[in-house]
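Coming up: subunit A.
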Amino acid sequence: MLRDAVLVAGKDLRIEIRSRVGLNQIGPFAIAVLLLFGLALGPDRRVLAPASAGLFWVAVLLSTLLAVQRSYAIESADAARDGLRLSGLDPAGIFLGKASAVAAQLLVLEAGLTVGVTLLYGAHLSGALVLVAACAAGTLGLAAVGTLYGVVASGLRTRETLLPLLFLPVVAPVLLAATKAWDAALAGTPSHAGGWLDVLVVFAVLYIAIGTVAFGPLLEDG
Partner candidate 1 sequence: MSTPARVLPQDRPAALRVLGATALVGVVATVWLGLFVTPPDQFMGNLVRLLYIHPPMAWVAFLAYGVATLASLLYLWPRTRAEHFDRLAGASAEVGVVFTGLTLVSGSIWGRPTWGAWWVWDPLLTTTALLFVLYLGYLALRRVPGEFHVRARRSAMAALIAFVDVPIVYFSVEWWRSLHQAPTVLNPTTHKTYVHGSMFWTLLLGFVSFTLVYIWLMAHRYRLARLQDLEDVEGLEVALEERRAEGDAG
Partner candidate 2 sequence: MNGYVEAGYVVVLGTLGTYGVALAARERVARRRLGTASSAAPTGTSAKADFPAQAGEASAVEHRAVEETEPGSGP
């Protein structure tokens, strides 16, 4: 299962590195979102800096949608999805592979966004350990739910509109917990983040578990 996961993740990441869709489209999209938040809230850093954790995570959430759609778009061409289905790879492995490829891209994006909120919103970075831990756990949860709903929606005619509707309400706890953890870290009180990190870890573990079980049947159906 793990070998299959590495195989699929390697394949997805290789495609991304060669096509550069993530770099050329999702990255700029996230920057545009950051700029728009700045415009919406005004230029006052006393407003922007305290909000930067929440704005960062909303930008991540929206980018996750794009990354997941991209992850399934590469399977829709040339009936690659059927190839995946018939490849004999363990479905749980496919799920873990696709989810970790999405997570890897998101982590790169988050590094860029961190620089963005520092420069644009004047967020003062502190509590690096908590920041990184929240990113790791939160991103895994987002990638797991995204990959799971991605396969539900992929192949449906209304997938572009359906995926956000299915995905966003479910990841509300991730937004909440990750924002709170970041708030605590940025405020210089990283010890307050402990419980929120737990929420992120529980969420990620739960949905990775569901994904490994449910992905097979869902892939068959599409």
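Rule of thumb we're sticking to: contacts are C-beta pairs under 8 Å (C-beta built on N, C-alpha and C of every residue); 3 or more make two chains touch, one makes a residue touch a chain; residues count from 1.
Criterion applied: all candidates are chains of the complex that A comes from, given by their letters.
Values in this document were obtained by computation on a predicted structure and should not be read as measured data.
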- In this complex, work out which of 1 or 2 touches subunit A. 1
- Residue positions on subunit A within touch of candidate 1 in the complex are 145, 148-149, 152-153, 156-158, 162, 165-166, 168-170, 172-173, 176-177, 180, 195, 199, 202-203, 206-207, 210, 214, 217-218, 221
